[in-house]
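To start, the structure itself, in structure tokens.
What you see is the complex with one protein chain gone and the rest in place.
Let's turn to subunit A:
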Amino acid sequence: MISPFAPSSSQPGHGKILLSLLPPSIPILQTCSYQYPLKLIAPHALTINNHIIYTVFLLTYGGGLVAGDALNLSIHLDPNTRLVLLTQGSTKIFKTPSRELVSRQYTRLFVDQGAGLCYIPDPVQPFKDSCFEQVQIFEVPEGGSICICDWVCQGRTARGENWHFYKYTSKNEVYLTDKETGKRRLLLRDNVLLEDGTTNDPLSYANRIDSLGVFGTLILRGPLFEKLGKYFMAEFAILPRIGARNWDGDVDDETDLVDVKRKRRQRQETKDGLLWTAASMRGFVLVKFGAKEVEGVKRWLGVMLRTEGSVETLFGEGSLLCLK
């Protein structure tokens, strides 16, 4: 039996954000469309240091994805536009009836030269027996800037969940297209795969994450985040050595405020079981981090980003909302 109705043109879970530039230099949110179960909310644009900043909240009905949900998001930033992407609370991944029924989030992003994207969401929270796949593909010409945080936590700790999902995979790829040859080059592929674990053998997910409760990656690229990237590299280089004796005790030089703040942050890192590492490669600064709890990461990343200051100066305080 054939349906007498024309096929629907709206596809569930699809969304599109187009930030374009009206001549001479006025950015406008030209498109912000979405279909259930995805929801996009765009509050009024803010003007920060003479730049118009757009903010879009990525939401889903029920605060997460149920098995079989598929989000398909396309985001385009014209030259010299700026966008902040946020979430409202962690993205829950609900239990699936079978391993084959996966929740998916697929996002394509184009960040043109001079444009800047700041995407620091809440973590993904996969429940016990859930399946989630995320793919984020960025096309960033030289001069485009991105600050992307992608992180995940162990589940509902109150229910004793400790990386008890079936599957969680998250892939971030950044491409650059050569203007002359038209050839597309892979600049970065950060692919985390937790897909075939059991709960009790030496290869359990909890063991593979060194018994931490949360981990993630921060990806920085482009002129807007160059200073921030250098800051992470410099702070990493002067972290306290592992296995060193502390001969002078905890005596701070109280005249040096920067140093006092740094020591305080480092002590908090130890308390929160926070481990991080930074690498500078192929025009990126990549920061990998893990901690016992989500709050620990929020504290640490919040202090790092606010102390350095670029993100708030460029995108406003609201851009760090998810770290509150």
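The rule is simple: a residue touches a chain if its C-beta (ideal position, glycine included) is under 8 Å from a C-beta of that chain, and two chains touch if they have at least 3 such contacts; residues count from 1.
Operating definition for what follows: contacts and distances are computed from a predicted model.
Participant: Since a chain is absent, check the UniProt entry for it and pick the matching name: "Mitochondrial zinc maintenance protein 1, mitochondrial", "Urease accessory protein UreF", "Ribosome biogenesis protein BOP1 homolog" or "Cytidine deaminase-like protein".
Facilitator: In UniProt, the chain that is not shown appears as "Urease accessory protein UreF".
Participant: Any idea which of A:11, A:98, A:177 or A:277 touches the chain not displayed?
Facilitator: Here the residue in touch with the unshown chain is A:277.
Participant: Considering the whole complex, which of A:38, A:147 or A:286 touches the chain not shown?
Facilitator: A:286
Participant: Where the complex has a chain not shown, which of A:32, A:70 or A:187 is the residue touching it?
Facilitator: Checking the options A:32, A:70 or A:187, the one contacting the hidden chain is A:187.
Participant: Tell me which stretches of subunit A touch the chain missing from the display.
Facilitator: Contact residues on subunit A toward the absent chain are 2, 169, 171, 185-196, 202-203, 207-210, 212, 215, 217, 239-244, 270, 275-282, 286, 288-290.
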